[in-house]
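To start, the structure itself, in C-alpha cells.
All protein chains but one are shown at their positions in the complex.
Here is chain A:
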C-alpha cells in the first residue's frame, strides 16, 4: 500500500519498460525505497538506524562469505585458519576478519539504538505491531547468529561460551541433558558442534534477510512513523523517500563508517576478549567467562538468580533471560496509551530513561565478575527490567495525562500554532 499521492513508476528507458512489464521488480524497488514511498517529512536522525542495520547486515554477509572461503571448520584447524592463515597469509585477510568481528558489534549497536528508538517513539503501537513483532524475531535471529559466529574462531572464550550457552538447555527438566547432547552432537563442544554452528552461521543471515523483507513490508502497509507520533494526514506531511531520506541516510552511513573504520583500523580488539587468542582447551576454564558486550545485560539477568524457588535457580536464570526478550512481543498490548511519542508523555518519558539506565547498569554487571555486590545490583536491575514492562508501563498508560498533540506533522514542523490543537480526547474519538 501507499498513500494516494505516492509517485508512480514510469520508466523512460525502453529496457526498463520492457523489464517492468514482464517482471515489475524495478517498480517494487521504486515503491519500497525509492521516490514511490512517501515518508513523513519530520523524521530525525534516529530514523537512520533501520537503514544502518540493513547496511550492517550486508557488510556481515559480504565479509562473511569471503572469510568462509578461507576458514577450516574443524576443532583442529579453526583457530589456526583464522589466527594464522586469515590474519597473516590471506591477502587483506586481517581486514576482512576485523571488519567481520567489529561489524557484528556495529550491527548490534545499531539494532539496540533502533529498538530504543522504537520504545521512545511508541513505534510498536497500532497499526505497526507486526513491524515490532518481526523486529523482535530479527533481534533473536541476530543474537543466535552472533553467538554461533563467536564460537567459530575456537579460542578459549569461543569454546567456553559454547559450553555455557548450550549448558542453558540442560536446565530444562528431564530432557534437558539429552537436548544439550543433541545440540552439540557430543558430550562437550567439539568438531560436530563447530561444524553445525558454522553451517547455521552461514544460513541464518539469509533467514534474517528474509525477515528484514517482511519487516519492511509490514512497515510499508501503514507507512513510517515519525517523532510526533501523529499520523500522516495529507500530501503536505510527506516527502518521497528518494531523494530526501536516501540523502539523510547517506549522511548517517558516513558517520557509521567513520566509527566502524576507527574500530577496524585503530582498535580492532577493543571489543574482543584477549582469552580468545588462546586456543580452546576443554580441560581448563578461563577464570572469568564473559560473552561479547552485546549479551552482557542478558548475562546479568541469567546470573541474577541464585536461590532455588519451586524450580532450581539455574532454570530461573535461563527462563528469565529468554523471558526478558520474549516480553517484548507483548509490549504492544501492555502499553495501552493511544499517544505514541514519549515527547508528549511526561510520565512514560521518565520511565523510558530509567529503563535505558537500568539496561546500561545490567550491561555493566554482566561484563563484571560475579562478586556479591554485582549480583545484588543485577538482581535489583533485573527485577526493575521486568517491572518496567509488566507494571510501570501499564500503570503509566492508565494514569498519565499526555501533553497536547500537534494537529498535524506539517504544523509541528512549521511551528504554525494556529487553529485548534488536538487533545488526547480528540485523538481517542
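By definition in this document, contacts are C-beta pairs under 8 Å (C-beta built on N, C-alpha and C of every residue); 3 or more make two chains touch, one makes a residue touch a chain; residues count from 1.
Definition applied: contacts and distances are computed from a predicted model.
**Q** What is the missing chain called in its UniProt entry, if the choices are "Ubiquinol-cytochrome c reductase iron-sulfur subunit", "Ras-related protein Rab-5B", "Monovalent cation/H+ antiporter subunit E" or "Carbohydrate ABC transporter permease"?
**A** So the chain that does not appear here would be "Ubiquinol-cytochrome c reductase iron-sulfur subunit", according to UniProt.
**Q** Looking at A:16, A:113 or A:181, which makes contact with the chain not pictured?
**A** Result: among the candidates, A:181 touches the missing chain.
**Q** For the chain left off this view, which of A:137, A:257, A:334 or A:370 is in contact with it?
**A** A:370
**Q** Of the residues A:25, A:58, A:92 or A:192, which one touches the chain left out of the display?
**A** The single option touching the absent chain is A:192.
**Q** For chain A, which residues reach the chain that was dropped from this view?
**A** 160, 163-164, 166-168, 170-171, 181-183, 185-188, 190, 192, 196, 282-285, 287-289, 303, 305-306, 308, 312-314, 317, 370
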